[in-house]
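Encoded as structure tokens, the structure appears first; notes follow it.
Every protein chain but one is kept in place in this view of the complex.
Chains here go by letter, A and B, matching the order in which they are written, and residues are numbered from 1 within each.
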Amino acid sequence: MDPITFSIIRHRLFRIIDEAVITLKHVSGSAITNEGHDLMVSLYRADGSLLMGGVGFLHHLTSAAEACQSIIRRFKGDINEGDVYLLNDPYTAALHTSDIYLVAPIHHQGDLVAWSACFVHVYDIGATNPGGFSPDSPDIFTEGFSSPGIRLVEKGELRHDMLDTLLNMVRSPEMVALDIRSMIACNNVAKDRMHRLIDKYGHETVDEACSTLIDQSESLLRDRLRELPNGSWQSRQYLNVKDDVFRVVLTMTKQDDELVFDFTGSSEQAQYAINCTKWASLGGLFAPLFPLLCYDITWNEGVIKPITMIAPEGSIVNCIRPAPVSVATVGAIQSVNNAACATIGKMLEASKTYAKEATAVWHANHFAVFKFGRNQHGGEAIGIFTETFAGAGGARTFADGVDVGGEVPNPISRMANVESVEAGFPIRYLFRRRMIDSGGAGKYRGGAGMEFGVVPHDSPDGGIHYVVSGKGDDFPMSDGLGGGYPGAPNGYVWVHNNEVDGDESNVDSKFAQTLDELPGEQEAVTWGVFPLMGEDALYIRWNGGGGYGDPLERDPQAVLDDCLAGVVSFDSARRIYGVAFTDENNAVDARDTEALRNELYAARLNREAAE
Amino acid sequence: MTQRVSEYLEIDDGHTKCRKCGHDLGASKDNWKNGAICREGPMDGAGGAPYRSADFVLLRLFICPGCGLQLGTETAVKDDPYLEDIMGES
Partner (left out) sequence: MTESEGQSKYIVATDVGGTCTDTIVIADGEQFFVGKALSTPPDFANGVMDSIGVAAESMGLSVEELFAQTYLFMHGSTVVDNTLLTRDGSTTGLITTAGFEDTLLVTRGAYGRWAGQPEEWIKHPVATDRPAPLVAPDAIQGVRERADYKGEILLPVDDADIEHAVRALIDHKDVEAIAVCFLWSFYNDENERRVGEIINRVAPDAYVTLSSEIAPSLGEYERTSTAVINAYAGSITRGYVTNLQVLLAEHGYAGPLMVMQGYGGLLPAEEAADRAVGMIECGPAAGVIGAKALGDLMGDRDIIAADMGGTTFKVGVIQNGEIEYAREPMVDRYHYVVPKIEVVSIGAAGGSIVTIDPRTKIPKVGPRSAGADPGPVCYGRGGLEVTLTDVFTLVGYMDPDTFLGGAMTLDMDAARSVFEQQIAEPLGLSVEAAAFGIFRIAAAQITDLIHEITVERGLDPRDHVLHAFGGSCPILASMFGAELNVKRIVVPSTASVNCAFGLVSADIVHEFSATTTLPSDADPDAINKLYQPMIANALDQLKSEGFSGDDVRLDWSVDLRYARQVHEVTTPVNAKTPLDVTALESLIDDFEQLYERKYGKGSAYREAGIEMTMFRLSASGLLKRPEIEIEKPGPADPSDARTGRREIFVDARDGMAEADIYDFTKLRAGNEIAGPAVIHTPITTIVVQDSQRAKMDEFRNIIIEFN
């Protein structure tokens, strides 16, 4: 089609999504939406296929397409102008119940021409545990309100009976109502802007631009795939809950211009809520694929066509109802993200042209701790520690990963200031800093994660509680690339009985600077609800990104800089990087470094020692 | 014509070889890891304190038998098979 009109329509479609995202954030006003950017807005064609994906939590782009399609099937012949549908059943399309989709048809002169869809992680969904992640739920029935599709707005009129039914089942219904309102407003903005676009250019022209965009994305991705070498690459992600270990195993095969992601070999579905449904797995593999392979290609249906997924039924990546899935987004879905990131990284590294796009795995284990209780102002408060969105970058083939640099599946997240958290929750931070030795070692180091400690402060109830879920603290999950080490695992420690008996020497424990300065007993916690009451403290550290390349090839000066910045320990510098320093530890000793590295190479080659 | 596998590995004449020292790691249709030295040990071999983990969590390092270069790493539970990365015909 005419490249000028095409260019203008394309630009406008992007802006439509931007404006809808602004609306979502404005109306909702919640911290998770505004700080964590835990949201998504996209446009779909009349048949529910992805037209334009926005920047948000990218797992949702494909599953919201399925949401549109399942609404089309369910309400066939009865989809009217001004309707808005709500869907959050993971076995129909959604990822977990607390990520509610609102999808809305867009009509022009009476014809259905497109859909808009959005989601936010709502304040609460009425599951066993507050906030959405519900480790105590044994099945989907205890994971709160769940709908395979209801008409929430009928021809422009909100169905209050439906909304009230939902609100009747959740904690803090007013906040959930705001979330729902924000999504309705967001869809309205998308609809209004699409109308204006179609009014100006005509439906046929806009439709032609849309199909051209999709064709273009498809051919761009196929061209790129043809440039990459053929092969198959594997990745394995471990998840652990209590004493059970689960695996997500991926074999990614690239042949010509197609990619197949095969999860055969993954664990059977779990009794814990870490499972994910097949729509969630599909979203999970596209979330890194969009930014890693399609950074310069419009994210739409065209990108989806060359990709096939095989996910065995009854497995942890394609579970069968009523398996619980509330923790999926920080459970198996994230494992799928990581596995796909790892195999895509290896494929890119095998191409001289694309090696610069390869990356070790980023921040692979959301610690996703929700805190809840009465705050110092007397109100009920539920909120995630937004630090989980702060992430850590994987090392690249030309540079270190970015310390606390975010994550691939949600490119524009951020964490709240300490002061913002302390203003709204009755807790006080003791420290929040980069975690030493957390970034995977390598020629280029993985970005560091962080550690923080909190204690109750001014709580009317003596403290609050928190929900821990996710994938445990045993396994590192941010895999290294090309000989680089994985980033360090998460750590969650409940420190009991940090009693201060008035003795001067104990004053410092109130201002402890490290985990070990806290005098209480340490207990690792990874799954369930725990107290932060009285003399308790909570310590959390999160994983760094994976490293790239052999650490013995790292520039010794870079190792020294890391040591001086407190990101790498002097012990690791010696043991892992083979770097020796002068006596004051303020300069690299080149000769000793060379000798040390030769020793380490020799030790690696000592076959007997290896047995 | 050689085919790049990674910064450290390439396929030359049907065999996977170390790009630093040329050591032959076996036929390219097989897993090159079988031709490398595998050093398997506790996870804290990857770094300092934050890597301390349960006994069943292992770190595998794949080393070039020719020059000692670290070609790859993986996390594994004991007896889980090596991950296989095999380049196809281009």
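Basically, a residue touches a chain if its C-beta (ideal position, glycine included) is under 8 Å from a C-beta of that chain, and two chains touch if they have at least 3 such contacts.
Since we're looking at a predicted model, the values are computed, not measured.
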Going by the whole complex, the chain not shown touches A
Answer key for A:Ile79, A:Val418 or A:Ala558 versus the chain not shown reads A:Val418
The listed residue (A:His26, A:His195 or A:Lys305) that touches the chain absent from the view is A:His26
Among the options A:Thr308, A:Gln513 or A:Asn598, the absent chain makes contact with A:Gln513
Had the left-out chain been drawn, it would touch chain A at residues 2-4, 6-8, 10-12, 14-15, 18-19, 22-23, 26-31, 34-35, 55, 174-175, 177-178, 181-182, 185, 189, 216, 220, 223, 290-292, 295-296, 299, 357-359, 362, 376-377, 379, 387, 389-391, 393, 396, 399, 402-408, 411-420, 422-423, 428-434, 450, 457-458, 510-511, 513, 561, 564-565
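Just so we're on the same page, only the chains that are shown with their structure count from here on.
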Seen from chain A, its contact residues with chain B in the complex are 229-236, 238, 245, 247, 251, 253-255, 346, 349-352, 355, 397, 435-438, 440-441, 473-477, 479-480, 482-486, 488-489, 491, 541, 549-552, 569, 571-572, 576, 600-602, 604-605, 607, 609-610
Interface with chain A, chain B side, in the complex: residues 3-8, 37-39, 43, 46-51, 53-54, 56-57, 59, 61-63, 65, 67-77, 80, 83-90
